[in-house]
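Please see the structure below; I have some questions.
Only one protein chain is missing from this complex, and each of the others stays in its spot.
What follows is subunit A.
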Amino acid sequence: MTDALSRLLETRDWLLADGATGTNLFNMGLTAGEAPELWNDEHPDRIRLLYQSAVDAGSDLFLTNSFGGNASRLKLHGADGRVRELNRQAAEIGREVADKAAHPVIVAGSVGPTGEIMSPMGTLTHETAVEMFHEQAEGLKEGGVDVLWVETISATEELRAAAEAFAMAGMPWCGTMSFDTAGRTMMGVTSADMVKLVGKLPNQPIAFGANCGVGASDLLRTILGFAAAGPERPIIAKGNAGIPRYHEGHIHYDGTPELMAEYAILARDAGATIIGGCCGTMSEHLRLMRDALENRPRGERPTLEIIAELLGKFSSTSDGTGDDQTPVRRGNRRSRS
């Protein structure tokens, strides 16, 4: 175990990750449609502040401002030629903040999806996807991240491509998928499917899990699904602070800091080791999450009923795992004999 995250995991039985990036940058003046990654160059002070606020709130790990830092996304802003530079900057600012922190802090290089559908269903080939992820990975590595962190993935092909690219960069990595459609990813991947997929990857992640999705309740149902499938690696839970509402010209997520503290405890009891927030999670949420994780004892693995009672209802009745009542697809007369 030579990497910093694995070393930290050996000494701790939970880690607090960070919260939102996009939502927090909005509050610093990012306007809708702007590429947050350009701020690594234009407003490094604001990005430093973003990282610092997570560290000050007690995060053991934060993600860099590089979610949309691949060529496919940066192209929209005419910045596809700046992948390496923008990712390196995102990482360098992070390195600087982490190295000054009073407690050990892991800098995780955020890598988001390409936004394209991979072949055969779509047009993005495996080779091109690997190339894009690799380019971004090299920039983040150059800037000094401890670990690469691919997130909000919905297709198994894309996770595989990222894993392959990270092996090329020779970097340890973590990966999370977004389970936002009836408890599965948009592409139909269940929590149990992801455990199987991760187990078969030639380049194994340090930890894996779920981020974003719908609300905190749905995310915990996914964590229970991971745990039930008996994974061999630590589980990551990074759920949204409730759901977005539009309030006086601002996006505001309705999950309170108290609710997110409850979520953090339940996530740990459900089997997650790395616990953080996603969209809408601000430093006040992180502070209460830290406090709860430090001061409240571990409990039993929560049931779905308890999660729904404490955090709110699920977005769908089932999530396609276990012996639940997921309706099955129609048969075709062609296959009947």
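Everything below uses one rule, namely that a contact is a pair of C-beta atoms (placed from the backbone, for glycine too) under 8 Å apart; a residue touches a chain by one contact, two chains touch by 3 or more; residues count from 1.
The rule is short, and it goes like this: contacts and distances are computed from a predicted model.
Visitor: Determine which name in "Spore germination protein (Amino acid permease)", "3-isopropylmalate dehydratase small subunit", "Cobalamin-binding protein" or "Bifunctional protein PyrR" the UniProt entry assigns to the undisplayed chain of the complex.
Guide: "Cobalamin-binding protein"
Visitor: Looking at the whole complex, which of A:Leu49, A:Ala101, A:Ala167 or A:Ala182 touches the chain that is not displayed?
Guide: A:Ala182
Visitor: Considering the complete complex, identify which of A:Gly29, A:Gly81 or A:Gly115 is in touch with the unshown chain.
Guide: Reading the full complex, the residue touching the unseen chain is A:Gly115.
Visitor: Taking the full complex into account, what residues of subunit A touch the chain not shown?
Guide: The missing chain touches subunit A at positions 20, 22-23, 25-26, 30, 32-36, 68, 72-73, 75-77, 115-117, 121-122, 154, 178, 180-188, 243-247, 251, 279-280, 316, 318, 320, 326-334, 337.
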